[in-house]
Each structure stands twice: as structure tokens, then as C-alpha cells.
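Missing here is one protein chain; the remaining ones are kept as they sit in the complex.
Think of it as A and B in the order they're written, each chain with its own count starting at 1.
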Amino acid sequence: MAKLNDNGFEPKIVAFLCRWCSYAGADLAGVSRMTYPANIIPMRVNCSGRVDAGMVMAAFEKGADGVLIGGCHPGDCHYVNGNYKTRRRVILLKRALAEVGVKPQRLHLEWISASEGVKFQRTVTEFTGLIKELGPSPMSGDGED
Amino acid sequence: MSRIGVFVCHCGMNIERTVDTQAVAATLSEHSGVVFTTDYNFLCADPGQRLIRDAIAEHKLDGIIVAACSPAMHEPTFRRVAAEAGLNPYLCEIANIREHCSWVHQDRDKATQKAIRIVKTLVEKVRGNQPLEPLRIDHDDKCLVIGGGIAGIQAALDVAESGFEVILVEKEPSIGGHMAQLSETFPTLDCSQCILTPKMVEVSRHPNVRLLTYSEVVEVTGYVGNYEVKIRKNPTYVDPDKCNLCGECVKVCPKSVGSEFERGLVERKAIYIPFEQAIPSSYTLDEEACLGLHPLRCSECAKVCEPKAIDYDMRPEYIEESVGAIIVATGYSLYPISSLTEYGGGQIPDVIDGLQFERLLSASGPTSGEVRRPSDGKIPKKVVFIQCAGSRDPERHNAYCSKICCMYTTKHALLYRHAVPDGEAVVFYIDIRAGGKGYEEFTQHAIEEERILYLRGKVSKVYRQDDRVVVWGVDTLSNRRVEIEADLVVLAISMNPHPSNLALSKILKISCDADGFLKEAHPKLRPVESLTAGIFLAGAAQGPKDIPEAVSQSSGAAVKAVTLLTKDKLIHSPEVVEIDEAICGGCGICVDMCPYNALAVNGAGVAEVNEVLCEGCGSCVSACPTGAAQLKNMTTQQFVEMIEVALQDG
Partner (left out) sequence: MEKIRIGIYWAASCGGCDVSLLEIDEQILDVAAKADFVLWPCATDTKYADLRAYKDGSIDIVLFNGAIRTEENREIAKLLRDKAKHLVAYGSCAQMGGVIGLANLSSRKEIFTTLFGAKTHWPKEESIQDGYPLHLPAFLDRLLPLGDVVEVDYVIPGCPPPREMVSQFFDALLGGKLPEKGAVFAAEKNLCDECPRERREERITRIVRPHEIESDPEICLLDQGIICMGPATRGGCGAACPMANMPCTGCAGPTANITDQGATMLNTIASLIGTGLEGEEELEAEEAILAEIDDVIGTFYRFSLAASIFKGAQRE
């Protein structure tokens, strides 16, 4: 588990979790009483394929310092291939973010299955650590320009 | 929506310990549109449910949020409660503050703040929700059972007996599965064939069962109640109606390969019958082993076949069926013995796996039930049984316990002692897991009265010395190193998921767990259902199981399937896509996105949804360039508002 960089900054992270895998993986992390930083606000989507660029940008606009998208592993999407579509969107979106000067690492896509409570915990912990290191997003209000 | 109620559950101490539920309720009472909040010890219990119903009535609530455990647990419960109070169930949402909050955080303050954010997002969702009515749809009333082992047979029989047609698909030339290979079964020592064969016959003769052996499911489309299934029946090159089982073909066939049924202990010909009691009772020409399927190449078998049953021109046949429910009973395979190099697996001929030993014990086996070892056919006078071979070993092999090995090892040792009364049986074990009716008594009897030596400890090395197999191990109870010169070593090899699980899970759109077994909808409460509606799991396809367990799960799956098939109409979620016709320009981008073909651009130049096919994934919504396609109760607008409150401070 990554050690949290403790610079006092408490980032806000929106996590879009697909209902069949990552959301269930987060449930499993809960059932197994694993702990991770409380900075993420989970939001259930039916499929990672529902997460679009506008939603991610809206999250940054409204003050998120990081956005996590959790989907089923390749080949496991409950709806066959929604995760592949989102994977492509994320590639383009990261490039768009970079072009407008937002660090693309602030957006993270991870495949977490319903049986991977540990991976959920690790992903959230590491991602929170990374965003802490990056500091506030330039759009979150407290971020510097 | 302006009269929203928020109910915050303590879940005993489960939530209350780390989340200040009172503070959550108090903060939410300030949130716009929220007119009622409360916290309560157990909302899912009867008094809790009553509290919700009463509040809905008393405060005329037009939307509620239950902040409690995961919606995977109680969403249906609370939606029903809402409905009972006259509130459209789709105006009830669950805020997950247990699995996603109280259980994973320790800082009470941070957890409370996070819980508040979570609940607020759901308030915004409910605010944007519209009342919906479930869709009612027709369904087919046949059932597909995949796998013709004991689990599949049992499920097929149960469904067929309930009056529904069953299509039973088996990959191998005969039904029967692994159970047909077993000599006797624990703990009662019934002859496996004797209890299985009648069932095989029954299922093959049942008027409601269509049996397709040597067949594979290649494509499944559709949805619960209305699956379109495509099955490939591979050519056996022998017409079972003409074949009179004379066996002349086998005598002339020049090509031999290892017999699958005998687990390679003996050979079979390219044209063969897997075992005597095989059903269907007919020969199969193994295309891969055959020298050429062409009169110019060989055709010895066709020449001697009097009834002219052999037909080299047979082609795969594709069969299409519409079914309402599917039961998956693919069974298991064994962990490859060659991967167990530390035990000489695959290298020392007298190190064999459990199923090979079953064949050696079986009266119908290659040695007619006399235990003779593979290398030289001698009767082994000292046999070492190694339990947990490939199981419970996360570093090198499978991490899980294969569950049946303890018991079948006892059985093996015992049967061996009966077959070779002057033989010595030694068992290496880590633990003995004999949880099952009569199981503990069975092992105890074996240990105490059958003079079987049980050594607690692991085997570190197995090697060959002259014609013997030397086993090094430790007896952890006496703390002694042991070295045994054995004649035969039997590995209680780990159960592996069936190799077809992976491909099948993709065809069926169900998932496999990390080990490759098919994943159940809930490990405790929905163990026979997959996450996809209308697809059920039976037997070792879902995880290691012994026969009684596999059979009971099969009956469970059958009941689930029958419950579905008996329904007049199926209910489909109304949370489907809706097209705003005023905006949709008919670009058709959504059409190609839908994995279920639920969309088409109609004559009027706008996209149209087949609601029954729509599973609500939202792929089309994300792709629609105009915003015309929206998921009911999960609109982009709702998400934006949820995101906003999630990030709001204070």
C-alpha cells in the first residue's frame, strides 16, 4: 500500500463505479472491513460505458481534484463492451486535459472486478496519494492558476 | 420533487460506530427540498419499515432516500416499502453509507462528512427521478442446460419433470461427466455407475428433454425469458440410429490415442465409444485422431460397418433454439498433474491423479478393478496418498481448497485396502475437512479400523528410485522426517474450473471469479443465480463441490428456472433509454453502440428504442452527440447535479 503523502491537503475525488464490478468491488472492500482514505465520493453508474467526457469535466469544474472511473475487466463488462468505449474516451480525454493544462493523471481508469476488494482499496489509496501529491486542481477553487 | 424524506440507518453499530447518523440527518434536513429526516437503529427490520411507511404517509413524501447498506442488499426491500406506502418505488433510492463509508473509514468526522456527501448525491438523483412502471414481457418456456454431468442431468430432469422442455447440451460424446468415471462414492460406497446410469437413461428418454451430445453452445443473444441460442452439433461421423454397436470398426481402426475416459491409462481407437454405458449409445469418430476422413486415406471402419452407419461427409449441424432460461453446469477439470513437478507429476509414471486411481479401482476400468500400477502392471503393496496436491498453495498452485479431496482420499485408501488386503496405505494431509453428513464417521472409521496411516504434514519431494517412488515428508505431529518407499503415489489433485468456463462466460455475458469458476450473484443469498437474469449455475461450474452438493444446487437452479418459466409475464426494469424525438437527428450513432440491438433509426428519421431489449447500460447515451438519448432516472442532468452536491462544501 502506498504511503500517503501527508501535506495536509484533503483532495476531493469523484469515483464513477460501474454497478456490476467496481461498485461491487467497493462493497466487498467494505464487507471485508478494509480501510482507505475518505476522500472519494462514489457514484454508481450502470456501466463504465456510461461515463462520458462531459461528466468527468463537470466533476473537475465543480471542484474535484481527481476523477476515478472503475469498470469491469476487459471482456467482463456486464454489457459486453461498455468498458472498451470508455477506455477509448479516456485516452482522448486525457489528451484533451493535457492540452488545456490539467494534469491527465487526475483522471484514472481502473478495472476492478466484484471480487477485487483489495484492488479497490489499493486503487483508492494510491490514487488519493497521487492527487495529494499533485495538490489542488487548478479548477477546484483553492488551486493556484 | 419538493417533499423528500431522508432515513438514516444505524445498522446497529455498523454504521453508527463511524458515522454520526444524527448529524447526517440534521445536515440533510437543511438541504433544499428535504422535508423530513430521521435516523433509526435498523431500518430494514419491521419497525424500521413501518417507520418509513408512516413517514411517507404523514409527510406526503414524494421521494425518499434510505441511507444504509449497499443497494445490492436492500434496494428491493426499501422500494417495496415505498410501494406499500403508495410511493412509486422508483422514487426511492439507497445511499450506501455502510460498505462504502462506515466500514472502510475510522475517522468518525471524515466518515460523517463523506456520508453527508453521499446522501446528498442521492437526494439530487431522486429529485430528478420520474415515477416508472416495470415493463411486462412475454417469454419462451424452454430451458437450456449446458453440461451433461450429474449436475446438468439433475437440473434437466427437475425442469423436465415440471413440464417444461429442456435442451441438454453436452460437449463430450456421452453424458455422465466425471461421475461416470468414479468407482464408488463416499461416504456410503455406492457404486457410482450404478446410481448414475439410471439417471442418464432417464434423462435421455424423458419426453421433455432434447439431448444434444458432442455439441457446444456457440452463440447466445437476447435477454431473460427470450434467449436465442445457437448450438453446434459436431459431427460424430456415425449415425447413431444405424449403429448397432457391433464394434467391428474399432477392431480395424489403425489409429490409437490415449483414452480420455480412462485418463490416458489405456488407449482407445480413433473410432470409439467412450465407455460401455455411454449415452447416446453409439460410436464416435474422433476427427482429430482419424487418419483422414477420406476413403483414399483409410476408410477401414466404413468398409467393415455393416449397417453403413459411418458417414465421412457429416458436417457440423447448427441448431437454433429459443429458450427462457439457461442453467450452466459445465463441471470441473483437474489441475494438470504435470504442473506438480515437486511430486514428480507427469514425469514418474507411478505418480497418478485421483481420477486415474478411480479408474484403477473401477470394475469397468482398464484393470477390471484390480489395482495395478501403470508402469509395470504390478499390484502396489504400498501406496502413498498426498492430499491438497495443487490446492491451498497460493504461492505455487491454487489458493482455494478443492473441498472433495479429503473425502475421496479416505475412500481411495479404504478401497485400496479392500482390494489389496496386505497393502499399506499412507495418507499425507494438512487438515482433514470432513464436514458433511456421515463424513467424519467415514474418515474416523478408515483411520481407526482400516489401518490406514494418516500423517499430518506436507510432502517435500517425490522421486523415483529403481522401480519404487520415494516420498519425503514430515510428520508434524511427531516432528519426524519421514521417508517412504512406495509402489504408487496418488495425488489428490486440485479441482480446476472447467476450461470452457471462460469462453462460455463471454458468450453468456456472465462473469467468472478470480479462480475461473462462474460467479454467483451473491455468495450467500443467491448462490445458484448468475448476475445475468435468467442464467443459473449448477454444480462445480460455480466452485468445487461433491456430488450431493452439486445435485442439490442443481435442483435449486432448476427451481429458479422453473419459477421464471411458470410466470405469465416477466418483469423488465423500466430504467431504459428514452429518445427525445425533437432533438434526435437520426444520425444513428447510438445504433451501433448498443450491444443488444435495442436501437434503430425509424422511418421518421429518429432513433427508436426496443425497451425490452434495452438493459440500460448507457453506452448509447455516452455516444449520442445531441443529448437526445437519455437513460430514465439516470439522465446526464441528474449526474451533473449529483456531482455538484457531492463536491459542495458545507
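Note that in this section contacts are C-beta pairs under 8 Å (C-beta built on N, C-alpha and C of every residue); 3 or more make two chains touch, one makes a residue touch a chain.
Because the structure is a prediction, the values reported are computed rather than measured.
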> Which of B:Pro89, B:Gly586 or B:Gly616 touches the chain that is not shown?
Replying inline: B:Gly586
> Which parts of subunit B are in contact with the chain that was left out?
Replying inline: 580, 582-589, 591-593, 605, 619, 622-628, 636-637, 640
> What residue numbers in subunit A mark contact with the hidden partner chain?
Replying inline: 52-54, 57-58, 60-61, 74-75, 80-81, 84-85, 87-89, 91-93, 95-96, 99-103, 137-139, 143-145
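The criterion applied here is as follows: only the chains that are shown with their structure count from here on.
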>> Suppose each chain is reduced to the average of its Cα coordinates; what separation in Å results between subunit A and subunit B?
In response: 30
> Which of the residues in subunit B end up touching subunit A in this complex?
Replying inline: 70-72, 96, 98-101, 103-107, 110-111, 113-114, 117-118, 121, 506, 509, 511-514, 519, 531-532, 593, 595-596, 615-619, 621-623, 631, 634, 636, 639-640, 642-644, 646-648
> Can you list the subunit A residues touching subunit B in their complex?
Replying inline: 12, 14, 20-21, 24, 26-27, 29-31, 33-36, 38, 41-47, 49-52, 54-55, 58-59, 62-64, 72, 75-76, 78-82, 85-86, 89, 113-116, 121
